[in-house]
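Encoded as structure tokens, the structure appears first; notes follow it.
In this view, the complex is presented without one of its protein chains, the others remaining in place.
Letters A and B mark the chains as written, and numbering starts fresh at 1 in each.
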Amino acid sequence: MQFDPLISIRLDLADREYQSGDILECEYQIDAVESDEMHAVEAAVLWYTSGKGDEDQGIHYYQRETRKSRHLDQPDLRVLTHFTTTLPNSPFSYEGTNLKIQWCVRVRILIQRDGQNLREYIHDQGFQLHRLPLLQS
Amino acid sequence: MSRQLIRILGKKRGSRHSVSSKFGVIGNVAFSLTLLLLGLISGVFFLLNLPDGVASWLLGIVILSFIGFGIQGLVTGLLGSRVGDGLRFSLIQNAHRFDLTQKSKAARRLPNVPTIDTLLMSPGNTQPWRLPVTTGKPIEIISVIAFFATWTMVSFFLVGYSINQYRTTNHSGWSWWLPTLSLLPSIGFAGWSGRMLARELKNQINIDPLKVEVSHQPLYPGQTIDVAISQGGALYVRSLRLFLVCEEVTSYHQGTDVRTETLEILREQVFVQRRFEITSKAPLAETFTVTIPPDAMHSFQSNFNCLQWRIESVGRYRDYAEIRRGFSLVVHPLFEDADDVNNSSGDAHAV
Partner (left out) sequence: MDRNQASLRASVNPFETRWTKPGQMTFLPNGFTSVSELAAQIVKDTPRCEILGAHGVGKSSLLRALQSHLDQQSISNHLAYACEFPHDGPPLKFAEVKLLLRESDVLFVDGFEQLSWWTRRRIIRYSEKYALALIIACHQTQGLPCLVHLAATETLVLKLVHSLQQAQEADEVVSASDVRELYQRFGNNVRELLFACYDLYEQRRAPGQRTSSQ
């Protein structure tokens, strides 16, 4: 019996509420999978819509690493990896009726275990992107 | 100084015309309609009595050009007039689907927020910005014109053919079935579509469109802006109401089905006036304030979903059907580098 890979994502703000222009710091790591089973890992900061319409998606930040692209001194794709990005001015998180806009950090891994095809696993960590506090006139 | 209805030489003086603009529209429409009908009638007789040789080609080109200029004059006359605001806006919007504004600085600064296009925004008279009309009936008007032209041509053709048949054949051999079966319906269709066209033109020409001008663009949540409305003409207004509207528009398609749903999430009445008269000496001119709710979501646009803001006017007039028009607004998100809300006013710059 094999466990599914465990993808852990941690954001710098515990309440995961950010404002436009904030710097988002993220760390992720992968467990319950062997190093040589890992083919690639991708991390993205993106927004997506949900609700009654088709899903739209906007990728703000993206990085991909494969075994080949890693440094020779650290080829293991599972290790704790850190990245930062400055969050954009729009679109804000939105909880409407037919339309919702959600932000998340998404980590996607491709693994191949013995005798099996390549499989992908995805884990999202949501966060909120807010407006600034109201200006006082 | 009141304007003369008819004046041989009209002059443009600044932003004013010395001749009634309504006369201009009527004249343009009448001229184009005359050209179109002349072309259609000539076309019918041309088809019934085709000349030989080069003459047929030349005559054909002349007749086609009459028809073409007639249709073009009708359409552009309506486009160029105030009534064409909706059509003009729709056409420009369609052109902008292929625009590269997404790569512009404004789009990079505010991803998925509609940009304010200075091509669409014209300076107002009393406020810095005049809002473009986003709803009109352009397709309807063109369809009515096309329908009218088609059935008029068919009717004339059938009349000409019947007369031709009657004259060239023996009367005893004249077949009654063609005129009986086809003339009446086609003349009926032509007459009915002509009535529809006349009604559309009457509505559009006699009712000056409402103009809406705003003090600030873009807008921000919590911001209060001045809105000026104006309307000319000669009308008795039963009621005129303006609303601030926010909608979620979502599209779902799967395989063969496409389903678009528009859900209003805010409708706030911002202006109302009842039972008053608009005359050439006393046009409607009002100014009021509108506040964007502080917790408002900014305008958003993606492939299948959007959130849009607009001002909607609902006018009920004596002797005319209710008229609804929409005026697009763009609400931007508040962020650190945003222009100071109080100063986001009338400089005509792209965001």
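One rule holds for everything that comes next: a contact is a pair of C-beta atoms (placed from the backbone, for glycine too) under 8 Å apart; a residue touches a chain by one contact, two chains touch by 3 or more.
This one's a predicted model, so the numbers in the text were calculated from it and none came from an experiment.
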| item | value |
| --- | --- |
| Sole contact to the chain not displayed, among B:184, B:198 or B:258 | B:258 |
| Residues belonging to chain B that touch the chain removed from view | 252-259, 295, 297, 303 |
| Touching residues on chain A - with respect to the absent chain | 4, 7, 9, 16, 50-55, 92-95, 97-98, 100, 102, 104, 119-128, 130 |
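Assume only the chains that are shown with their structure count from here on.
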| item | value |
| --- | --- |
| Contact footprint of chain A on chain B as seen in their complex | 109-113, 221-222, 248, 250-253, 261, 263, 265, 294, 297-298, 300, 302-305, 307, 332-338, 341-342 |
| Chain B-facing residues of chain A, complex | 19-21, 49, 51-56, 58, 60, 88-92, 94, 96-99, 101, 131-132, 134-135, 137 |
